[in-house]
Structures are given as structure tokens and as C-alpha cells.
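Got a structure here, written out as C-alpha cells. Questions coming.
The complex appears here minus one protein chain, its other protein chains still in place.
Presenting subunit A:
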Amino acid sequence: MASGRVINLARFLGRAAEPAAAAQSSALQYSTVGGVAAYKLPDLPYDHSALEPVISGEIMELHHKKHHAAYVTNLNKALEEYADAESNKDLQKMISLQSAINFNGGGHINHDIFWTNLCPEKDAAPPSGELLAAIEAKWGSLDKFTATFSAKTAAVQGSGWGWLGLNKETKALEIATCANQDPLAAKGLVPLLGIDVWEHAYYLQYKNVRPDYLKAIWKVVNWENVAQRYKAAKA
């Protein structure tokens, strides 16, 4: 049985978990209820239907309560098995659990960020101040940034994410894409804004027209949250 100590995801995902933990607004929650450490599915900062008509309530419910919840459940299961294997010094087993931890841990981190990157349309405001200045310096204008981001993200083959990240070395903003649930941090970037383009993120509403989803989603981007992450990442 697991010892009850909290298993830090960062051990497996390297620097991936650090940025998520660092930005106060997105610390991965875990509980030690019953003496077993377990990561927790966060609540959405808004109702499931709050992003309509851009993202339907049906998608948000499935996405949050089924997909993200499954990542959390499977992550906890894999970590528990890992703890057992480790205490039994079963190296073979530990190695065989790595991909489950990566997949599900990455899924948890990514979706944890994603929910905070979005907000109801009525609460959304375009970026301003330092973040806007940095975007304009790099891409010329906000419109050019969103067009470039959308084009690169639409081109992701199969399942993956589009990201706005901060390069830890150069402190410059960059657009990057990742496959499946691979964490952005593996590319040396701190995640600021992520857009999920797994089909489950848009299919029920937009079918295969991913570009329409990407065009619409800018209406519900929470730039305030992105700015907070930007500030924390630069610090």
C-alpha cells in the first residue's frame, strides 16, 4: 500500500511540473485524505455552460468530468503502483509505469492550466500592458499572433496542443505545439496559454472543422490569467 507521502509529479516529468506549481493560480491540488496521496480534479472556475456558445456545455462537461477526471484517476493509480514497486525495489515495474505517468500526468497538468486560460466571453478582455507589448514586439500585432497561433495549432497531426510559452533562457515569448499530452516544459518553455486540439475538445460542436474552433476560442481566452502566468514566469 502507498505510504501516504505525496509523490511529486516533478520527479517524472522533470521541469514540467515546476512551472505549474510555481504559478500560484495553478498549483496542482492534492489531498492526503485517508493517508493516501492523491492528485485532485480541480473545479472549473465557472459553470460548464459558461463558455457557450463558443464551447458547448456538453463538451465542457465531458472534457472536465470524463477526460480530465480519467487522467487524474489513472495518474493516481499509476503513482500508487509506482510507490509499491519502488518499495519492493521492482525496477522493471517502475520502468513499465513511466509512460502511464507521463501520459496521465501530462494530461492533468495541461488541463489544469487550460481551464484557467478560459473565461466566459463577457469577462474576457484583450491583453494589455507588458504582455501586449511583448506580443506586439514579437508578432507585430495581436491579430497576427492569433492568426499564427491558430495556423500552427490547426496543423497539429492527430492529438495535441498549441501553446504560448515563455522561453526560460531568453525570456522571449514563443508559440509551440506538442503531441498528445506531452508537457510543454520538455521544450524549455513555461506554459502561459494552451489550446487543446484533441478531437474531444471540439468535435461534438465543430466536427472536423478545427480551424473554426480555433477562430472562435479567442473570444473566451482569459488574458488576465495569461498575464499572471507571464509575470510569474519572468520573475
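Annotations for the structure displayed:
Criterion: a residue touches a chain if its C-beta (ideal position, glycine included) is under 8 Å from a C-beta of that chain, and two chains touch if they have at least 3 such contacts; residues count from 1.
We take it that contacts and distances are computed from a predicted model.
Between the listed names "Proteasome subunit alpha type", "Phenylalanine--tRNA ligase beta subunit", "superoxide dismutase" or "Exosome complex component RRP4", the UniProt record for the complex's undisplayed chain reads "superoxide dismutase".
From the options A:L41, A:L204 or A:A227, the residue with contact to the chain not on display is A:L204.
In the complete complex, the residue from A:A70, A:A186, A:A216 or A:A232 that touches the missing chain is A:A70. With the whole complex as reference, residues 62, 66-67, 70, 99, 103, 157-160, 179-181, 198-200, 203-204, 207-208 of subunit A touch the missing chain.
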